[in-house]
Every structure is written in structure tokens, then in C-alpha cells.
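For this view, one protein chain was removed and the others were kept in their places.
Moving on, here comes chain A:
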Amino acid sequence: MSETTTAAVPWNPKRSTPGALARLLDNKAFLVFLCLLPAVGLLMVFLTYPLGLGIWLAFTDTHIGRGGVFVGFENFESLWYDQVFWGAVFYTLFYTTVATVLKFGLGLWLALLLNENVPFKSLIRAIILMPWIVPTVLSAIAFWWMFDAQFSIISYVLVDVLGWRDTYIDFLGTPWHARWSLVFANVWRGIPFVAISLLAGLQTISPSLYEAALLDGASSWQRFTKITAPLLMPILSVVLTFSVLFTFTDFQLVYAITRGGPINSTHLMATLAFQRGIPGGQLGEGAAIAVSMIPFLVLATLFSYFALSRRKWQQGGNDE
């Protein structure tokens, strides 16, 4: 059948010399550069440029509507003597620390509860996520009503229904009440993120470890400190970093509920930077406040990565 085709057909394709473009594309270094270009371009345009511009503006006296000239550290010098700025730094640190500690305590607790065998597990998990899914401004407006000086439902229940108090609580009118009210709102909003992330971490821990511990007669506290906590540490450090960053740079809750009042006692650095920069028109000073946030953010990130993700600690060992 095939005899007729045995004659070898000479196959002599002409090797075409590759064009300049093809040769260029064969060059590995060039190809790497080309493939990275879109990503690098996006990063440059949307991250590096705005950040660089922000830092540059911080050293100028730019106003909205007119350019500025380089003034060196003048903006920072003026902020150094500005009580409002230091108040904002204090409250930002207070807000971040207290809210993060509460979010982690309660979030971890919630994650542990959800990790048990409860009925309607998935439904409950979905409901838990609600505060985080609702747009921040909407929940902020809800809290704004709850904290209203005249129409607060909390005051109404305490005064008119239960009769435990005689006067309405002035949630947002006195500095410390306002500060704690905002921390409360932030914690309420932030717990789901922490809880769901930690829950995911909990579920990666092998049940056999707990079984072995049970056989060895470990108490539930020992199981938590010797198995759960160390194995959760890697994800905990990542979640902590994110949570600290989100809380530190929070804007919407504060701006929607108090606008930094009463008398600037609840300004975060982010809200103060906005108020000075955009409505106040002092772009340079606003940028300087925003730039002042960078060292804190870098420190927080470094702390999370280096302190919490040390291997020894993760494996239950002691620090050297």
C-alpha cells in the first residue's frame, strides 16, 4: 500500500533569516523587560507618581488654585508647633492601638466560636460578614444617628425605656465620649475581617494535632496556647498588618460622624490632611500631614513582619 510513496521527498525548507524584530523578541532580557512593562507602568503611574508628587508637595507652599515654591521643611516646622496636629497624631495612635487590640481580641474569640460545630454554620458566617460588606459611609450614617445628641436610640433606651439615666448621653459633644464612640464604630466594622481571616487560618490546623494532645491529657487552655496560637501566628501577622494599616489610614468613619470635632479632638491624621489640603486649600500643608503618616506606617509594617513572623516563635520556641 505504501510502496508507492517510499521515494523520499527531499525536504529542504529554506531557512529564512529571522527579522530584526524576531531577533529582538528572542532576546531574553528584552522579553523580560517587555512583559514587565505594563505592570511597571501601572505601578509608576498610579502609585509611584502620586506618592512622589505628595512628598514633593509637602515641601512646597502650594495652594489650590496657585502653584507653590520649594520651602524646605517649613510645613513640618509649622506642624511641630501645631497643637491640632499633635492632637491628631495622638488620636490616630490611640484609635489604631485600642481599635486593633479590641478587634483582635473579639475577632479571635469569634473565630474560635465559629470553628466549633454550631448549627447553621455557613449562614452564621455569612451574617457575621455583614458589617464589613456594608459601605463604610452607610454604617457611619447609622452610627451618626445612634450617637446623635437629641435622637440617639441608645440614650432613648437608657433614659425613656429603662429609666437608668436622667439625661441623654452627649456621645459626640465631649472629647472622650466622641473618641470612644468612634473606636466602637471602627471595632464593630473591623471584627468580621479579622474573624473570617483567622477562621480560615484555624481550619488549616490539622485535627490530628488536637487528638494527639487530647490523648496526652492536655487541657483546652494548653491546646490553645501550644497548638492553636503558634500555628495561627503566620496568618495573624498578615491580618494584623492589614488591620493596622486600614485603621491607621481610616477616614470615612471619622469624617462622616464627627468631621474631627468636637474642637478637633477626633481628627485623625488622614482627616486633618484632607481638611487642610482640600477645603482649606493648603495643599502643601495637607501633603505634609499625609507624609508624616509614612514613618508610622513603615514602623507598623516592619513590626508586624519581623516581630510576629519570627520562625522560632511560630514553632512554639522561646526567643533567643
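One rule holds in what follows: a contact is a pair of C-beta atoms (placed from the backbone, for glycine too) under 8 Å apart; a residue touches a chain by one contact, two chains touch by 3 or more; residues count from 1.
Note that contacts and distances are computed from a predicted model.
A.B. asks: Out of "Extracellular solute-binding protein", "3-methyl-2-oxobutanoate dehydrogenase (2-methylpropanoyl-transferring)", "GntR family transcriptional regulator" or "Class I SAM-dependent methyltransferase", which one is the UniProt protein name for the chain not included here?
C.D. replies: Its record in UniProt gives the absent chain the protein name "Extracellular solute-binding protein".
A.B. asks: I'm checking contacts with the chain that's been left out. Which of A:L108, A:I128, A:L172 or A:A287 qualifies?
C.D. replies: With A:L108, A:I128, A:L172 or A:A287 as choices, the missing chain is touched by A:L172.
A.B. asks: Which one, A:P131, A:P230 or A:P262, makes contact with the chain that was left out?
C.D. replies: Selected residue, touching the omitted chain: A:P262.
A.B. asks: What chain A residues would touch the chain not displayed?
C.D. replies: 63-66, 78, 81, 83-84, 148-151, 167-168, 170-175, 178, 256, 258-264, 275-276, 278-282
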